[in-house]
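Submitted below is the structure of interest, expressed as structure tokens.
Only one protein chain is missing from this complex, and each of the others stays in its spot.
Right after this comes subunit A.
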Amino acid sequence: MSLYSITLWDSLKFEVLSAQEPELAEETLLVLRAIAACLATSTQTSSTASPLAQYLRPITKECIEHLQEPAQRQAKASGDILKSVSSASPESFNLVTKAVAAPITTIYQSSSEVAKHRALLQVFGQLFDSAIEVFGTWSSKRALANSENPLEAFSESLLEIYSQALMSTVKEEVSFRVAAAQGLQKLALISDLLQDNEIGMVIQHMNEVILREESYSRDDLKKTAMQSLAEISKHKSRLIMDITFPAFMAQLPDTDSEAEARGDYHTTLEGLAEVSVEKDVFDTLVRRLLNKLDVLLNTHNVDSPKYTGALLSTLLFIMERRGLQNDPNLEGYYDRVVVGLVSRATTAAAASNNLTALNNVTVLEVLGRVSNLIVRNASLDKKVTASANVYDLFSLQSGLERLSSAPNGSTLQSIWILSTWLLAAIPRDLQAPLLEAAKISVTLSSLLALIDTDIEPVAFLAISRQLALYINKHLPSSALDIATSWLTTFYNKVRLARGGQLDHGQADSEQSISRIVRTIFMLSKALILRLSPDTNAILRDLLSLLDSSKHPLPVNKFAASSFGGLLAPDAVLSKTNGAQIRLLAPQKVFQTLAPLISAGFKSSSQGDEKENYLTALSGVIASIPSDIVVPELPTLLPLLLQSLDLSDQRVKIATLETLAVVTARSPSALEESGHIPSLVRRLVKTASIPKSGSYKESEPDTPKARQLAVRCLFLMPGRIKGSGSRTNPLLPLKREVLQGLMKVLDDPKRDVRKEAVDARGAWLRGVDDVEDESD
């Protein structure tokens, strides 16, 4: 091998230096590396005369030559070569670095152009990469104990170069500073290279970049700095805690007024969250955040909830990311957050004094989620206590009675949010008095009576979710008829809505109709997701709400738009919270509803009713995986096409999204249906803005709909080609499409124009009458 190594190098180097094909270059680099690795295993007498040294000498010489002109393409190639060759073994790294580091530093210092500097920094960065490969990082040391890292001799000067590059350059030189930041990160990670105080300096630079500098273009530099800190914190969390933490925490405002005046605390919080991956840092951060919260809440800041909300959101984010299982501090969190904050919010709301930011609806939502997370991971007895407190909420002034009788406008109504989240955290099979079948039945009755009254939207939503939780999670299969009988009651209520004859004589009948319909859907959803034995009947009953001969128009409309929510993911009724969501539920829903919807659509004669069926269809399809939809496509496609003629944007967008997925994944189904011409024409029509003064004074579709329509057109040429004997179905449409899209090129919205440019390009290039076999 040693005989031929230099010859091999001579012939191979062109592949990398004047690379035409990237794959070839990569393979060549691997070969060069393998040669170096092989040579290193041979016995050597002195290091300067060994075969490895002989092999490396011409390589390093030539690379340095190329690096004299660092901005050229060959410089980058040289960097690649150096990296692959030096990463072969510690000896080769040694030799390469000794030969290369000093000359490169000289070139750097002798030049003054930024582009050259950047290229050189990147080459050094590649050397650092191979150092990490050879020697490992702080936490995964790799090399043998006796080999020294040759970079040590250069570490000081390198550190200085990089630090200067990062901190003393104008902010417009983004890529240069990013290269510097990345280099610093790698330097800090190489095991046993930098001293702690040197790494500390690196961390300080990153802190400054994140905290002190203003936002600039895409903030690439801040993101890189954030990532660097996160990486370093994995290895040197002590340093991060000592340096980064105080700096960031000092930046956090102490009061709400300060927070609002400055408005930049989000970056700081984000930075803190990013670096708190390790246990120690995480614990400290949680403690500090909770302390800050306490301080804020003592000022009764009910009118400025944003900062409190941000703090709680950060808490939620880091807890979710870390996962709280087996966390030794869990008990402490339970006491402080679940018991402490929840009871505080509740008592304040009940007494209507001492209100704090916690009583703001948004903040309550976040607090609910945090409590949910903590209780879910808590010990069994804590869960039992929590279940006993679902309505008391650790406060003597609460309880189901008080919550139910809270008047509108009282802050106590929003406390239902906390109640629901707490309930969601209770596991299905917990032995607790709350969850006994008889008690559930009683609770359901009270809740359902309450939901029919005129409570605030926030409370309505929370209570309806509680109903779903009880019915889906905790009701034993034998007792499901409780739920179905309640469903029947509500259906009866809906029937009474015919002709406005509601028995309560409420002023706002539209709201009460919508709530009744919603409740029906929520109860049905809970039952359907667990695939109760009556699922088919339940689905059919839901569909009957669309029938205009059975129910008046407002009911039809509300029902149509609620179908989308049946299978939609819900944060409360989710698998993480222990809900019973059977895997086959979507399939069952779709397979039952799709034929019924298309039958109903065909037999209907009124425009409004047809529209409702289409709305329902688009809602159902939105949450179903496409492989289930595709088999039914032949029957559904005519309906989807008609949906494109409607003016309801939500339906249109849902339909277009479905069509996009179908085109991308199962274009053959579209081809076989034979509907492509009418589909294409409708897409072009949706994408265009009608000329003013045309016959039909219709509103143009929203930009999103236009964009999606063009996107569907874009997807077609690559996938719909026609095969064998059939000609390409897109061919006769090509001219029409290109002309139609020409107008879209002048659309007022940039995103739509861009899609149109792409689509035109695709049709111009992709739809050809002659198959081109060459190139």
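Throughout what follows, contacts are C-beta pairs under 8 Å (C-beta built on N, C-alpha and C of every residue); 3 or more make two chains touch, one makes a residue touch a chain; residues count from 1.
The rule is short, and it goes like this: contacts and distances are computed from a predicted model.
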Task = Pick from "WD repeat-containing protein WRAP73", "MIP18 family-like domain-containing protein", "L antigen family member 3" or "Centromere protein I" the UniProt protein name of the chain that isn't shown here.
result = "MIP18 family-like domain-containing protein"
Request  = Give the residue, chosen from A:His300, A:Arg650 or A:Lys685, that touches the chain omitted from the document.
outcome  = A:Arg650
Ask   = Which residue, A:Pro58, A:Pro667, A:Pro700 or A:Gly718, contacts the hidden chain when the whole complex is considered?
value = A:Pro700
Ask   = Just one of A:Ala37, A:Leu448, A:Leu461 or A:Leu531 touches the chain that is missing; which is it?
value = A:Leu461
Task = Check the options A:Cys38, A:Met201, A:Ala247 or A:Leu316 and report the residue that touches the missing chain.
result = A:Leu316
Ask   = Of the residues in subunit A, which ones touch the absent chain?
value = 20, 22, 69, 71-74, 115, 118, 173-175, 178, 215, 217-218, 220, 263, 266-267, 269-270, 273, 309-310, 313-314, 316-317, 361-362, 364-366, 369, 414, 417, 457-458, 461-462, 514, 518, 521-522, 558, 561-562, 564-565, 568-571, 648, 650, 700, 702-704, 742-743, 745-746, 748-750, 753, 757, 760-761, 764-765, 775
